[in-house]
Every structure is written in structure tokens, then in C-alpha cells.
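What you see is the complex with one protein chain gone and the rest in place.
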Amino acid sequence: MLTAQWLYGMSGCLIAALGLRTALLHACLLHRLIGINLTGAGVFMVLIAVAYRGAGMPPDPVPHALVLTGIVVAVSATALALALARRLTAEQIND
Amino acid sequence: MIDVLSALLVLAGVGFYLTGSIGLLRLPDLYSRLHALTKADNLGLGLLVAGLALHSQELLTVLKLLLIWLAVLAASAASAHLIARHARRQETTS
Partner (left out) sequence: MSDTSLLVLDGLLVISLVTLAWTALAGSDARRSVILFMAFGLVLAAAWVRLLAPDVALAEAAIGAGLAGALLLAAVREQSRQPLPARIVSKRSHNKPGVNIALQWAVSVLCAVLAGTLAWALAHALNSAPQNALPRAVSANLEASGVSNPVTAVLLNFRAYDTLLELAVLLTAVLGIFALGPARPGYQSAGPVFDGLARWLVPVLILTAGYLLWVGAHAPGGAFQAGATLAAASVVLRLAGRHQIGLPQGPALRVVMAAGVGMFVLVGLGLLVAGRPFLGYPPPWAGGLILMIESAATLAIAATLVLAFLGGQPRPLAVRVARGRIAATPIPTGKPVSPEGIRSTEPHAAEACHRIQETQKRC
């Protein structure tokens, strides 16, 4: 149990909750997307904090691989959401 | 001896970063802020790179550090130019 793990892990929890709150409540779509992305980033912080095992030790590579996968999936989901938002705006203008 | 020199260079670099950041916060308009940021930070990074290069054992690491500095120089020069041009165009046409 290390202070660094607690620091990064707890702030990850906080950032995830803040992001989710914005994703659910904000009126603007872009802010909601940023919120979802920050929720992901917070969870990644928790995972990387758990993987850390002190300055002298090699960290656990399995959570690292999970987070790498997560980053790529998050960006592709963001791109899809932006395309959906574009289409939504176009439909609303055409109405 | 080399350690002291390296530490001095890194400290000087940090000093330039600090100056640039104070400039960013204190200067009145966009152009002078850009001026503070690009000049001070480029020089600050250069000093940091020099300090770290003295510390490193391999030539390859030194070359990588140099490449990082050059890339940041080019990117910050170009982006400062683009930001300033955009601001100026907005001023002249509005």
C-alpha cells in the first residue's frame, strides 16, 4: 500500500464521478462527450494506480494492456458519437 | 562536476519556464503572451535538454532529446504564428 496509489486512485474516482455527472446533466453534446471521456480517464487512473507497485518494482502489465485497449476504444466511440451528433444536427436543420 | 553543471542547466531551464508562465498570466494581450510563452519556453526546454543530455550515457539518448527539442521548436513557432495570424485577421476584419 503506497501513498501514490491512494493519491492517483482516489482522484481517479473523483474525476470519474465528475465526468459522469456532466455526461448525464449537461445541455451541450460536446460537453457530455468530454464528460464520458473523463469518466473513462478516471477509471484508467484507478487501474494504473492498482498496477503500480512502488518505485523499485516493475508494475503489473495486465492493467496496462487493459488501459491501452480502453484508450483506443474510447477514441473510436467518441468518433462514432460525433458522427451521430453531426447527423442529428443535419436532420434537425432539414426538419 | 558534470552533475553540478547539469543541475544548473536544468534549474536555469525551470527558471525560464517560470518566467514564461508568469508572463502568460501577467501580460495584457494575446501577442505579448505568445511572445513570453514561445521565447521563454523554447529556451527553457533547450536548457533542460542540455542538462539532461549531459546526464545521459548514450549518444542515441542525446540525439532523441535533441530531436524532441527541435520538434517542439518547430511546433511552437508554427502554432504561435497561426494563433497570432488568426487573432490579427479577426481584428482587421471586424
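Things worth noting here:
Note that the chains are named A and B in the order they appear, and that numbering of residues resets to 1 at the start of each chain.
By our rule, contacts are C-beta pairs under 8 Å (C-beta built on N, C-alpha and C of every residue); 3 or more make two chains touch, one makes a residue touch a chain.
Computed from a predicted model, the values in this text were never measured in an experiment.
Not every partner is drawn; the one left out touches chain B at residues 67, 71, 74-75, 77-78, 81-82, 85, 89-90, 93-94. Counting over the whole complex, chain A has residues 1-22, 24-28, 30-31, 33-35, 37-38, 41-46, 48-55, 58-62, 64-65, 67-69, 71-80, 82-87, 89-90, 92-93 touching the chain that is not drawn.
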